[in-house]
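In what follows, a structure is listed as structure tokens, so that the remarks can point back to it.
Every protein chain except one is present and positioned as in the full complex.
Then we have subunit A:
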Amino acid sequence: MKVLVCISNVPDTTSKINFTDGDTKFDTNGVQFVINPNDEFGLTRAMWLKEKQGATVHVATVGEANVEPTMRKALAIGADEAIRINAVPTDGFFVAQQLAEVVKKGGYDLVIGGRESIDYNGGMVPGILASLLDMNFVNTCIKLEIDGETITAVREIDGGKETLSTSLPLVVGGQKGLVEESDLRIPNMRGIMMARKKALNVVEPIEGIHATDDKKFDKPAPKGDIKLADNVDELVTLLHNEAKVI
């Protein structure tokens, strides 16, 4: 089985968000970039497929050369090979088209992406990719069991979960649950040394559609001061009379 994990390179979850160039660009100044948390769960799940079922695991990212440290980290965690599509990931449709080309050429049976990137929160790349290639698709996937031809996947739904039966070729939009937090792997020294010798192939983008364009950004208005209630009576009164939420 050939598995491709799609990795989005995102600001660390503690990052302060600022914009620059007249609020048209995200300000990367001083921002630490990491593997998108949703993709990290998928990458660990893929490692289990490698260890227990002999799968080959590659990772792919659409991005410029500055994403390579994040890709090296994925290699240090255990991916066999990395592919970088050399383009600015401007919008989800474009990114999905680029990844679709990689999947087609590489003959992958299983593609694992994340439910969403925590930066632009598009939540669309895996679904578009699946549809472009006519592969099966399970979103918000919290469990994935592959037994020969049969795949059982569980997805999170509003208020519960749904079990699905499906088959390869499959694309998954994953999240926590694919593996647990405590299963996540931190690269060790050996992994980091080995990652240096692994292939990080750079391919040029194909022509694609740009479907959306972020023209401008801004931040929520600063919050007013909190009102502290001295007792529970006062709180209930405030919530009823002032906030009008109960």
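A few points about this structure:
One rule holds for everything that comes next: a contact is a pair of C-beta atoms (placed from the backbone, for glycine too) under 8 Å apart; a residue touches a chain by one contact, two chains touch by 3 or more; residues count from 1.
Everything that follows uses one rule, which is that contacts and distances are computed from a predicted model.
Of the candidates "Glutamyl-tRNA(Gln) amidotransferase subunit A", "Electron transfer flavoprotein subunit alpha/FixB family protein", "Imidazole glycerol phosphate synthase subunit HisH" or "DNA replication and repair protein RecF", the chain left out of this view carries the UniProt protein name "Electron transfer flavoprotein subunit alpha/FixB family protein". Considering the whole complex, the residue from A:Ile7, A:Leu110, A:Val138 or A:Ala195 that touches the absent chain is A:Val138. On the side of subunit A, the interface with the absent chain consists of residues 11, 13-14, 17, 19, 26, 37-38, 91-93, 96, 118-132, 136-140, 142, 152, 155-167, 175-177, 180-182, 209-220, 223-224, 226-229, 231-233, 235-236, 238-240, 243, 245-246, using the contact rule stated above.
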